[in-house]
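Okay, here's the structure, questions in a sec.
Missing here: one protein chain of the complex. Every other protein chain is in place.
So, chain A:
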């Protein structure tokens, strides 16, 4: 295994040992990786009809998700586990079903099925809040007509914490578990708190699940009215609407993904001989004290610097940065300025891309999606393209162009920023594939 080169507080090394994803550009890690390498975007016209119609009907929604079919792919799963999954999940909302599938993928990649950890030593972090908006919205008109027919399950299902109950029952997780929220930074907030559970010695492994942001027409309308959402200029060319760091960016394009990581202490992974995929060297969260949606260069700079400091790496050792890059004119501008400030002379050399250009903005799960994107690029040595970046807003920045490039990545950073002044950054380090396992 790779030696960890930093250890400021001699806290346990945290590794990623499992990953899973259900997204608009892939229903598993292999498909997702191929889409990143090919620059395949999930952004298209949204087909679902709603009442009232969506204010912006462009997005990267999960297409063709069939829970029973996806569950069938885990054919070698014990029958008792399949039945338990079906019992708690078959009639559950979309956001639960997608979480279960991405979690099953990650759980199995981490070999937690055949090389188990004591249930009390596994934690569960649900990254994302207000995850039942569209579920509630879709029940509302029936409820107004026939309140008597409301399912008793609603009392469980309208709460974000239902994800904790469902996933802990399926995987028999009995350590600490909770929901983390941080608007569009929720994913990173969840990963950072999952890593802290391990660093504090409370658990040996932690499942972190970034939940699909299943938005109803009301949330889409709200994002549109506040001026955060794009899709106007390119309303007739949906594939061009999401353009992080391009001069014609005009707001985020909605995306859907459920994404899951298994985090684990290096000692536990070694003892189980579970191959580590990447080390999490640092992660920082700060606030810039605002009730607004405005980004802040100081907050973003501080988050990146704090994550770097924890990692023990110098800025010049970061090969690649997965930006927050949401295609928001002000957000992109402030982020690139902050990156320039943090990286100084190294700024023209650090490779940049924005995964949201392909996945859309997955809101709560974006941080987890982008850590997965970072890890697969590190593992396979490429930088995925920025397909709509025609006129970059910064001429010095080392953005990847319209096609992927091969490049070894040893260390990387991933940013996520959220409404309410929430700034986060995470530093990751590659673990070379080890043939001993």
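Basically, a residue touches a chain if its C-beta (ideal position, glycine included) is under 8 Å from a C-beta of that chain, and two chains touch if they have at least 3 such contacts; residues count from 1.
The rule we apply is simple: contacts and distances are computed from a predicted model.
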Protein name as given in UniProt for the chain not displayed, "Sulfate transport system permease protein CysT", "Multisubunit sodium/proton antiporter, MrpB subunit (TC 2.A.63.1)", "STAS domain-containing protein" or "Polyketide biosynthesis acyl carrier protein": "Polyketide biosynthesis acyl carrier protein"
Residue touching the undisplayed chain, where the options are A:87, A:232 or A:273: A:87
From A:30, A:150 or A:433, residue that would touch the chain that is not displayed: A:150
Residues of chain A (touch criterion as defined above) contacting the omitted chain: 83, 86-87, 90-91, 146, 148-153, 156
